[in-house]
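This report concerns only the one structure given below.
Heads up, one of the protein chains got dropped from this complex, but the rest are sitting where they should.
Let's look at subunit A:
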Amino acid sequence: MSESVSSLMAPPSTWEEFTEGLWKRNPVFVMVLGMCPTLAVTVTAMNSLSMGIATTFVLAASCFLVSLMRKMIPKEVRIATYIVIIATFVTVTDYAIQAISLDLYEALGAYIQLIVANCLVLGRAEAHAARTPPVEATMNAIGMGLGFTLSLVMIGGVREILGAGAFFGIPLFGEHFQPWVVMVLPPGGFFVMAGWLLLFSILRRRSQMKADAASVEAADALKTSGACHGA
């Protein structure tokens, strides 16, 4: 993000707080947090998106409240307090989804309520919101939540395309497509997640190798130029 845009949107620090969770410290792919919903509900892209939005809401709301109350909460009972705060927002989300779409509610099932046990939410409340002012904490939480949503949709999208031949319910391959059923079954979750992580690991190694090669080349160039000068 260029300087001018970041200063337009918000003060740089807040903007950095926001983008941190999106990619650089992505909760799923980098920190490997909140694996239960990541693997359980990513059968279709739609389910993944709704789960991501629900988690983002819970994360942002609880981080805001935790940050607001961070000076009032005694240290000894802070975890219990955080859990009660999170559970309250999860209950709100649970009833809201039930009211908005019963189909979605049945598809996600108990996993909506399990957001309360998602290590991502408690982890961010404890590690970040408890020591940051409300605005920054909320921005960071929203960024983290969107990063979480993004990775969920990436996993869910692949599983839906391979396992059902569709994306967000829109068929892609015509009627002769033979669905790869394993991908929408539990093992598919493990395999797709492993595939994404493998891809990132290969890319990271490649860019690292390129950087190493560049530095070696630069050193060589320096050496030869030095040698030329010496001659």
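Definition applied: a contact is a pair of C-beta atoms (placed from the backbone, for glycine too) under 8 Å apart; a residue touches a chain by one contact, two chains touch by 3 or more; residues count from 1.
What we mean here is this: contacts and distances are computed from a predicted model.
Visitor: Name the absent chain by its UniProt protein name; which of "Electron transport complex subunit A", "Lactate utilization protein B", "Na+/H+ antiporter subunit E" or "Heme ABC exporter ATP-binding protein CcmA" is it?
Guide: "Electron transport complex subunit A"
Visitor: Touching the absent chain in the whole complex: find that residue among A:Leu22, A:Leu65, A:Val116 or A:Ala141.
Guide: Considering the complete complex, A:Val116 is the one touching the chain left out.
Visitor: Please identify which residue in A:Ala96, A:Leu172, A:Ala194 or A:Val216 touches the non-displayed chain.
Guide: Of the listed residues, the one touching the omitted chain is A:Ala194.
Visitor: Sort through A:Leu22, A:Val90 or A:Met144 and give me the one touching the missing partner chain.
Guide: A:Val90
Visitor: Touching the absent chain: which residues on subunit A qualify?
Guide: So the residues of subunit A touching the unseen chain are 32, 35-37, 39-40, 80, 83-84, 87-88, 90-91, 94-95, 109-110, 113-114, 116-119, 122, 182, 185-191, 193-194, 197-198, 201-202, 205.
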